[in-house]
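Heads up: the structure comes next, in structure tokens.
All protein chains of the complex are present and in place, except for one that has been dropped.
Entry: subunit A
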């Protein structure tokens, strides 16, 4: 029982740190509230979809920025729009903010600026993915140890 409590405390602390560091915002908390015994892994499932989405879009933008014959900034803009939307829906605040910054360079058709933004975006995405995967692992450990996941409200 003590072990479960330790894990639960760790989970709560880690969850709080994600908010404090701005990795996730209130929308993430909103999604947590949608979890119950019918849908216990909802946030994990949405996050997986988001990771796939994010990787695909970052990849597409990298390819677009590499085009020697000219960068299709309209395509870049569409990718940013999609990524900004889905990161906002999941509460991935720093990724969303990176998209907002990216957009201004894309609007200005500044290739160098875009490359820097893409790098920043990739960094924020990696950070988010690592942290969330750590959080989800904690969840799984709690459940495996017979405990319940603390609902943070």
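The criterion applied here is as follows: a residue touches a chain if its C-beta (ideal position, glycine included) is under 8 Å from a C-beta of that chain, and two chains touch if they have at least 3 such contacts; residues count from 1.
Convention: contacts and distances are computed from a predicted model.
Undergrad: UniProt name of the unshown chain, from "Response regulatory domain-containing protein", "Pre-rRNA-processing protein RIX1 N-terminal domain-containing protein", "Auxin-responsive protein" or "COMM domain-containing protein"?
TA: Matching the unshown chain against "Response regulatory domain-containing protein", "Pre-rRNA-processing protein RIX1 N-terminal domain-containing protein", "Auxin-responsive protein" or "COMM domain-containing protein" yields "Response regulatory domain-containing protein".
Undergrad: Using the definition of touch stated at the top, determine which of A:49, A:62 or A:137 touches the missing chain.
TA: A:49
Undergrad: Touching the left-out chain: which of A:60, A:89, A:120 or A:141?
TA: In the complete complex, the chain left out is touched by residue A:89.
Undergrad: Considering the whole complex rather than only what is displayed, give the residues of subunit A touching the chain that is not shown.
TA: Interface with the chain not displayed, on the subunit A side: 27, 30-31, 33-34, 36-39, 42, 45-46, 49-50, 53, 78, 81-82, 84-86, 88-91, 153.
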